[in-house]
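Shown here: the complex without one of its protein chains, the others still in place.
Right, subunit A next:
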Amino acid sequence: MQFGVFSVGDVTEDPTTGVTPTEGERIKAMVAIALKAEEVGLDVFAQGEHHNPPFVPSSPTTQLGFIAAQTSKIILSTSTTLITTNDPVKIAEDYAMLQHLADGRVDLMMGRGNTGPVYPWFGQDIRNGIALAVENYALLRRLWREDVVDWEGKFRTPLQGFTATPRPLDGVPPFVWHGSIRSPEIAEQAAYYGDGFFHNNIFWPISHTKQMIELYRRRFEHYGHGAADQAIVGVGGQVFMRKNSQDAVREFRPYFDNAPVYGHGPSLEDFTRETPLTVGSPQEVIERTLSFREHFGDYQRQLFLMDHAGLPLKTVLEQLDILGEEVVPVLRKEFAALKPAHVPDAPTHASLKAAAERARQLETIDEPAVVAEPTAEESTR
């Protein structure tokens, strides 16, 4: 199982000090968080993509490339890549480039974005949200898998004899997760392709997340990628820890009460009950996270949101130390002990490359056995 952090990249005032970091400070803080994540033994660093203040990460591959240069093990990912408003040609190129620079330590999470005006800013219409996610991703897949692409669709100019460059590292496209909150269509899309499905559950009750994941698993099996419990599932989490539970609550409460999104709304206690947010001791975080498995089945990726709502960098780095030293090692062991052997791990560049090589060998062994599709005429006889 993979453990990691995902950063939204919000620039938010620290409500306890009144200090707001500059954009530059926040960007560098995200880098420091990624480096710390690798240092404490986490598997994944993912970052958001946003095109409006108070968020800074508009150019994820610039930032992830910079992080790639300073790390050697951690997988760099996104949370999320805007499949609706980015040109799929540019996504294909940017992330293939990053793959080469990072020696394959790259995957992506597609998302539709949650900011309405981003659509018109990039020449699109929000009412086409799902249709854009479907068409753009279908093109992106071809750009990574076919050397020369002829293509025509509804939303971008046609392509004639186009080759996206560079080609994916080792001919293996990055693994893709589809991030979703409420659209069954996206669970369906992930299932259709046998891609990963990440439910961004941090602001949602567990009953809803369960329903989305069950749909994805059922359809994954329907489309013939394996049994439902072999589908590739990821979920979020949000934690704040101190040795003593009460200290964690006391320290985190002002950040919670003033947080973007849910601040000035439900109480910390209500929100903790209704969503995955866990504020308490490392042991409480371990127990809560293990309980996710009872709702979602054996899953492959657990990302935590650690650095939002104005928490100072120093605190976030302390939190990552606790996560890496006291929480994740226990979770790794416990989850691994519970996971049946037929449930796969999340694909990585190495596993996808090995699978591609195996498939190629099988092809050469079976060589002349090219099975022709029956023509319509033949199949009706």
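Everything below uses one rule, namely that a residue touches a chain if its C-beta (ideal position, glycine included) is under 8 Å from a C-beta of that chain, and two chains touch if they have at least 3 such contacts; residues count from 1.
One rule holds for everything that comes next: contacts and distances are computed from a predicted model.
Visitor: Absent chain per UniProt: "FMN reductase", "FAD-binding molybdopterin dehydrogenase", "Ferrous iron transport protein B" or "Cytochrome c oxidase subunit 3"?
Guide: Per the UniProt record, the undisplayed chain of the complex is "FMN reductase".
Visitor: Using the touch definition up top, pick the residue from A:K28, A:H51, A:H100 or A:H208 that touches the left-out chain.
Guide: Answer from the full complex: A:H208 touches the omitted chain.
Visitor: Taking the entire complex into account, which one of A:H50, A:R167 or A:R219 touches the absent chain?
Guide: Among A:H50, A:R167 or A:R219, only A:R219 touches the chain that is not shown.
Visitor: Decide which residue listed in A:T61, A:T78 or A:Q189 touches the omitted chain of the complex.
Guide: A:Q189
Visitor: For subunit A, enumerate the residues touching the unshown chain of the complex.
Guide: 130-131, 134-135, 138, 184-185, 187-189, 191-192, 203-205, 208, 211-212, 214-215, 219, 223, 261-266, 270-271, 274
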